[in-house]
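With one protein chain held back, the other chains of the complex are shown just where they sit.
After this line comes subunit A, so read on.
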């Protein structure tokens, strides 16, 4: 079996080393085709009749792409249409070496059984291995290896099968040589264009270097980028500075480069003008050169948007704009200014946005406007402009040549019509970097096989708690139930309370693809009417979900408590439970309130409720904050999935009952894992906000003659409780909303790398997340730690490595933040949908903030926040006086204070389809020239006035 043939490879690492490696060549590597009878492959990957209709190759064929095709045209290869492709080991290795993301994508394609991608290990095959010839470059050798493998295939596949292999390459020389060798070879573009019935694939082709040469627009707009070697020496000598480029959201001609300094010494360098920006795109790692001090400028406060439609002729206009900016420079406002000399690393991702269709009807070149305003517009080529107009599409950037005003890109896929619910949801998921693709085959392969049942093995480290009267209480319609509770009387007069959490870590084993996917997703994202799961549905809604009347694995935290809710004894154990009921909050509340019911579940619930009240009182005594944020829930039409009504979330006693025990479990677990693993426990902290954060709260309450103490959480909680104004019941809620805005973000961290563990909001010295492992990855890690602590599971190296933990925490914090943003964006979008069907409404609201030129208003009925601007582009702005101390704003004699009651009209401004907005306009108090009249039944006339 072993055809041993040793050979010598030379590599350099540091100095010159001669590395000798063995290289075994084998003759048991199969071709992977169903038609081949010589090969003893058990499960051939390539189909017997690969049908893909092409006008160039009318016969059935397999494809062999070369490295560059895989690297650059991965979008095309990923298309479900392209199947039966042979990926050579040479190609795979080169891709791995050159681009991590492309490698991951091609691997995913290979793992996808539908795609019939076969990896041929040609480098170890006796007949396809070739040695590098003297004078031959590594690239040439690889190209030759690809050709040899293709030749081998065309000889190997029996003639009777009438299947040919088609090689795809964009390299002219390679193509010529392959043709000489008698191979069927096409350029990738040629081949894709020849595909019958699938013309839309053409748009996915990335623009290649060849195409760029054809471009005749000779005018060079941008200075050349320096080569990487020169940049590196420049950075070393201090001539250039390395930093992350951040484009300005409001002004496309301006950006900053964020330079990571040591400690707190991070600085920003200002860049102004297209030339200085020199093709940097948001988030790129760039090298900048500082300009001499005389050329420094101040950041402009002008809002400049790169308005579409003008094409490439608008350069003169830009020059004007630039002059306009430079005029108003103040000496003291000047900032270090620089220019981009080179790009160290591009950080491009696919961008969502919309197509600006070119005015010329037959044109295939169009501009694409990304949804993110920090990204420049991208020029793409497409033949489907007519269909794509009005759709949300995804575009990838291929490059930005120096003679092009805009980067060049290619169309990747269409997400659907703009304004559609599915499309917009997709867009907001993509823009918030929420991984939401279906789980890959590889991930799914780690799921337990169905039908699943609890086995002897499962019982080894578990306690049987099936006899207990456990029940779960959740919001209506919840399918991922991760917690259940029980409470019973003990013989000694004490109470036993148990919190049972789904044992997700039993199904997700460390290090496998499923675990990695969950770790990268970090959290389940709940949008209006949609849920993006962190773990596949089989786990989230079935095997892990603690549904009623089925046996489920759980991780239990069991306390013995006396009737004053003092913990006498805490026990953690893996268990098996059988929930007796899945209740909603309302159902649970009804059971508790209904004096006629006396079954086990109700008894248990009453006991829990009683204890929860004591626990809550204790917690508040310690200084836990009750904050408020206006949360709304949509009544969604079951047929059309359109929001039909809004409702602010209502809190029942049972909500707080469940919450109390979850908090208790989290705190108990946090203490336990910290005691056991002081260096690598994953905890959650909520830092104390700096005193300056409360300024706005102090100012606001002063006007109402109230004082809020903010020295400690306890004092804040107390003074918030006392702050009431007669006849203004909503005031307290407003105040709590305001207080919430003063808070810091709670974050995960690794106990070994931090010393401050306090959770400010909950007023507990230590806290973690344990109770929702189905929807949070942090909880899975905490489960693993706890399992090791009680000896129920084994540990693994990454769990005990505090630096790896810290890196994981960073990702989790990022994902949580993005999930929150996505959630908010989803609510905002549904609010828009809601108002779209309503026309113009008029509602009562309260002033939440006062700004220099606007007031921010909260509408309690919808939990909606909006801004009323007093400045207008078309009209002369009214007389305004802003008082910093109040803060108050006086407009034409009327003074706006915080918490003032106002009436506003609400309508949807759909003038910019990419960026629809809720508009608010003032109704009452009436200020001439500023407020609008009461909306009449006829909406047409109003729209004009409502514009800004």
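We take it that a residue touches a chain if its C-beta (ideal position, glycine included) is under 8 Å from a C-beta of that chain, and two chains touch if they have at least 3 such contacts; residues count from 1.
Here is the rule we go by: contacts and distances are computed from a predicted model.
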item: Undisplayed chain, where the name is taken from the UniProt record, one of "Mediator of RNA polymerase II transcription subunit 31", "Translation initiation factor eIF2B subunit gamma", "Trafficking protein particle complex subunit 12" or "Exosome complex component RRP41"; value: "Exosome complex component RRP41"
item: Residue of A:26, A:488 or A:714 touching the missing chain in the full complex; value: A:26
item: Interface residues of subunit A (partner: the chain not displayed); value: 1-2, 4, 6, 15, 17-26, 89, 96-98, 100, 107, 110, 119, 121, 123-124, 511, 794-797
